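Below: one structure in structure tokens.
Here the complex is missing one protein chain, while the rest keep their positions.
Our next item is subunit A:
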Amino acid sequence: MELLSNLALGFGASLEPVNLLYCFIGVLLGTLIGVLPGIGPTATIAMLLPITFGLKPETSLIMLAGIYYGAQYGGSTTAILINLPGESSSAVTAIDGYQMARKGKAGPALAIAALGSFFAGTVATVLVAVFATPLTELALQFGPAEYFSLIFLGLVSSVALAHGSILKALAMIVLGLLFGLVGSDVTSGAQRFTMGIPEISDKLEFVAVAIGVFGLAEILKNLENESDREVVATKISRLLPNREEFREMVGPVLRGTALGSILGILPGGGAILSSFAAYTVEKKISKTPWEFGKGAIAGVAAPESANNAGAQTSFIPMLTLGIPANAVMALMVGAMIIQGIQPGPNVAIEQPELFWGVITSMWIGNLMLVLLNLPLIGLWVKLLTIPYTVLFPAILVFCSIGVFSVNSNVFDLYTVAFFGLLGYFLVKLGCEPAPLLLGFVLGPMIEENLRRAMTISRGDWTVFFTRPLSAGLLIAAALVLAVVFLPSVKAKREEVFQEEG
């Protein structure tokens, strides 16, 4: 019954008018950037971080969360209507969704995607609520050794589930950890890698790094092949699925939700992986696998449910343990730190209203999305006609003002340019930027826990293996690494991400 009283507390917070308003703004913005290709949730949240500065902590987290799952909805709309996935997590939806649209079933396809997402969002919200308390209690027993092992596991698995070369992803994480250490050392106060620049004597500004590697690098990537988008909007005659279509979507929605929920919790998981896995599973177990690629309902329902479930359950490790599972969650951790909240198990205990308010707002946000999206489809399609030449100068201006407004520090703008250049060239060399940002956030955390654990154990490195919880986490990390380097898994993994590319 504690759960019910917690949820009641949460709804009390999330139903406050100001929170409802920002939840609405968040999902609206999320849908908008989900619809527009070339700008993703990570870059948007990075840009908006400075603006949330003046808001209350729960209000800003509610809005940022809304952007993340709102983007999943928006991305699927354009995937179905014009075969152009606005987000990479809806790339698989485009396969069958667009075929349904071509057969004149655009309306039902959109409705199936929205209803599947809403169902998945509801289940995932309940899951987050159910798991929050026990995980928080478990986390409170963690010492520095356990935290070190947990962060290590998180970093390792984010590599396993990221796309591209494993070695490069590992290198990007280590590089991120190193950049995270730039500035003054918390324990000794010594200056590290600051090259005498007073502006970074504290640390590199997180917002500037994030906007550089995501915002700027993304613009540069898009400038490589500037081409006008051709928008041929499909006419939508009927919206709701008929009885037969409805029956066909139930199974895939349930399986997609289950799969997405599990994959979302895993570090490195989240929306993208969930949707691909769900599509693959449906194709494998389908009695009519030849229909996939030609407008199969399961090919829309399963990945759409999975990506929304995954987007939401990826909040579990962030909210309860303070460990981000993917780049978006790393930004959420950054948002909390900007607000003066130390992420971790204490958040649920010291700020229950914030904690449960954010969780319940996800359900409210999902409801808004269903009510908002179906009637507004025409508007979203129109937005696609905005050419990129107009879009990216706006993005660049917002990035500049945003970064400057964090500290009113001119040097942060040079940091943006530096990390934009670095991020872009690393992308050109086949390195994904997400692990770098994850490492950047976790660098100081993992160092502090390593030092504390070693001091407590009097310099004995075996402490990480003799404490059972820590040993368990490290064994899990070793298993993950062993599995990704297995030849058969490696081949399969490359195949999965090939389809995604």
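Note that a residue touches a chain if its C-beta (ideal position, glycine included) is under 8 Å from a C-beta of that chain, and two chains touch if they have at least 3 such contacts; residues count from 1.
Following the convention adopted for this analysis, contacts and distances are computed from a predicted model.
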{"item": "Listed names \"Heme exporter protein B\", \"Electron transfer flavoprotein beta subunit\", \"Tripartite tricarboxylate transporter TctB family protein\" or \"Copper-binding protein MbnP-like domain-containing protein\", matching UniProt entry of the absent chain", "value": "\"Tripartite tricarboxylate transporter TctB family protein\""}
{"item": "Residue in contact with the excluded chain [from A:20, A:126 or A:421]", "value": "A:421"}
{"item": "Contacting the left-out chain in the complete assembly, out of A:7, A:25 or A:178", "value": "A:178"}
{"item": "Of A:399, A:434 or A:474, the residue in touch with the unshown chain", "value": "A:399"}
{"item": "Selected residue (touches chain absent from view) among A:219, A:296 or A:437", "value": "A:219"}
{"item": "Sites on subunit A contacted by the missing partner chain, in the whole complex", "value": "51, 54, 165, 167-168, 170-171, 174-175, 177-178, 181, 185, 187-188, 190, 192-193, 216, 219-220, 223-224, 226, 388-390, 392-394, 396-401, 403-405, 408, 410-414, 416-417, 420-421, 424-426, 428-431, 447, 450-451, 454-455, 458-459, 461"}
